[in-house]
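Okay, structure first, notes after.
With one protein chain removed, the remaining protein chains of the complex are shown where they sit.
Chain lettering (A and B) follows the sequence in which the chains are written, and residue indices restart at 1 in each chain.
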Amino acid sequence: MPTLASQGETIRLQPATRRSRRFAGPWTYLFLAPAVLLFVVFIAYPIVWVACQSFFSEDRDHTASFVGLETYWAVLGDPVFWIVVRNMVLWGLITIPVQMLIGGTVAYFIERHTNAWRGFFRTMFFLPVVTSVSVISLVWVQIYAPYYGIGQEYLRHFGIIMASSPIGDPSTAIYALILVNIWQWTGFSMLMYVAGIANLPTEVLDAARVDGARGLRLAWSIIIPMLMPVTKSLLLLGIIGTLQTFPVVQLMTGGGPNHASEVFGTYVFRTSFVLGDTGKGATISVIVLVLALILSLVQIVYLGADLAPSGHKEESR
Amino acid sequence: MSKLELKAVSKRFGAVEIFSPLDLTVEHGEFCALVGPSGCGKSTLLRIIAGLEPPSSGKVLIDDEDVTGQEPPDRGIAMVFQSYALYPHMKVHENVGFGLRIARRSAEEIKSKVAAAAQKLRLDALLDRMPRELSGGQRQRVAIGRAITRDPRIFLLDEPLSNLDAALRGGMRVEIARLRQSLGATMIYVTHDQVEAMTLADRIVVMNKGRIEQIGAPMELYHHPANRFVASFIGSPSMNFFEADVRDGNGDELVLRLADGSDMVVDRVISPVTSGRVTLGIRPEHVELGTAAGTGNCMPGTVVVVERLGCDTLLHIDATGRPLVMRQPRDLAGIHAGERVTCRFPAEACHVFLN
Partner (left out) sequence: MRRHHPNISRIVIHAALFALLAVWMIPEVYMLSIGLRTPDQAFDATLMAWPLTLDNFATVIRDNAIVSFFLNSLIVTLATVAIVVACSTLFAFACAVLHLRWSLVLYATLLTTLMVPLASLVLPLAILLKTFGWVNTYAGVIFPYAALGAPFAVVVLKAFMEDSPKELFEAARVDGCNAWQTYWHVALPLIRPALVFVGIWQFIVTWNEFFLALIILTRNEVKTLTIVPMQYSGLYMANPGALFAVLTLIALPLILLYVVVQRAFVRGLLAGAVKG
């Protein structure tokens, strides 16, 4: 400013005497700090640690020696590992679609065909989600129990005789656990679909009705396609949930009998904390981690990350 | 009351240039309207003045003080947003007094200032309501109230009436004119609506594609538009345009030949043109309905549509293939679609624009 009158000078002093004000100076990076700190200490650092550890093997006298990919070959050669993989695939393939199907159907009827009872149904079907998983596990052990459980009692009415508990039989154990999981988490799918259906734009539904779409036809050709984003989120959450599976299995079968119902959680737990094999535990952890990342990347590439709008999609390319 | 100056202000978002360097001065106590088509950068310019958006280059001066890097409150501006932007979780009086609260003024001062603003805007009865319990016009008044409690040097209003229906808009227009008189503050007012601009403003800035096309008093823009864009933007219905060649530019009058071969004689005071291709423009209200063909400056045509507005009548005419609109302050009961008419262009009412 070359030409400032003396009057201008006095005015210019004002801002300096005022509290200097910045809407968003460098200090605003502190907004990011707490979350980043948590992430670095409790997520990133452990991941790096476990990745490094997987290349070492610890001896009895606590000296670690570098063994390269040796533990990886050991894990991949372990038949239990492949049982785990099979179980996880089964788990995902069964629980996710079944939960979507039941949850979606129930949500559709609750949202479109009930009124006074809507809140009641929404709440009741969600209750298993909020019931402590350890409680659920013990209840289902009791249900599955031979002789005094109600499971075998009810099945007898349909002509099915169970000689032993389904969780005690290697061929059925994993399915019995999957059933418990479906029972617990269907309410979650239901509530997500409830939100999706409630948020459908009424104009579109009205337009479809004007076009003559009604009942199942409306559901099939309008509602289901428009709920695709919910379905995608549920798929993503379902895959994450599958890899997180632990408490139900740990409490009901402990991965048994004879590893028949082993999942990643129990496998890691047994290896690391029961058997104390840190190297192998770390290796399994890394494999699970890589698998989770691959699965979610595949999903994001093919379906887009609907849980994460806008920004994330660009970043993940 | 303050003076605002923009010096060579430009703005780009990434590689996209929104405006090339432009200068603008708004005098003390002036009411300046910013008009232009959608997307021409009016809001962006206003946000630069407010300090919500930094200019890519150039300076913003208020009362000769360079405020380019300052925060909005330090500039002494207040802004009324198109969407009102009332805080939905605060009652009306909290909304109006929020700026003072942030400035840590005393409770009594806030209270008295809010009361004063409320009285000025007739909001007294609404102070304890939530924004969602207000009508559009009431919300608008709260938004203005929020601006005036801050005693700003400059008011910035971004299309403040565009979310209201036509009737309410008329009422609020009067309200703003009244407010403007009682406050006497400098105001910069963005609008799409040329009627608002014409009736409220001391000066109008016409923008197009990030350029200032013309600055002037409303009547100046109406009578002496600097170019075809301004001519078409100001006035309703819009000015009629015809391509023409200059046939004779030597006398006191300009002779233009239109595409259909007819000649038009135009006062040459309007534009200093001597030769080449030009555009002839004439406002619908200046076209006269002639009867006899052949007397100069006439154009024959067929009436396509007649719109009777009550006081005025609009005739949409097909003038040998080109559309022409004329506005007559009579009800023209005898004229119907399909009728052949002759339109006369008075020489003194014609505008000539270089292509």
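Simple rule for what comes next: a contact is a pair of C-beta atoms (placed from the backbone, for glycine too) under 8 Å apart; a residue touches a chain by one contact, two chains touch by 3 or more.
Given the structure is predicted, the values throughout are model-derived calculations rather than measurements.
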item: Residue touching the undisplayed chain, where the options are A:Ile96, A:Val230 or A:Ala260; value: A:Val230
item: Given A:Leu32, A:Ile161 or A:Val210, the one touching the chain that is not displayed; value: A:Leu32
item: Where the missing chain touches chain B, by residue; value: 47, 50, 52, 71-73, 77-79, 81-83, 85, 87-89, 98-99, 102-103, 146, 150
item: Where the unshown chain meets chain A, residue by residue; value: 21-24, 28-29, 31-32, 34-36, 38-39, 41-43, 45-47, 49-50, 53, 106, 109-110, 112-115, 117, 119, 121-140, 142-143, 147-150, 152-153, 183, 191-192, 194-196, 198-199, 228-230, 232-233, 240, 243-244, 246-247, 250-251, 264-265, 268-269, 272-273, 278, 281-282, 284-286, 288-289, 292-293, 295-296, 305-312, 315-316
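We take it that only the chains that are shown with their structure count from here on.
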item: Centre-to-centre distance between chain B and chain A (centres being mean Cα positions), rounded to whole Å; value: 55
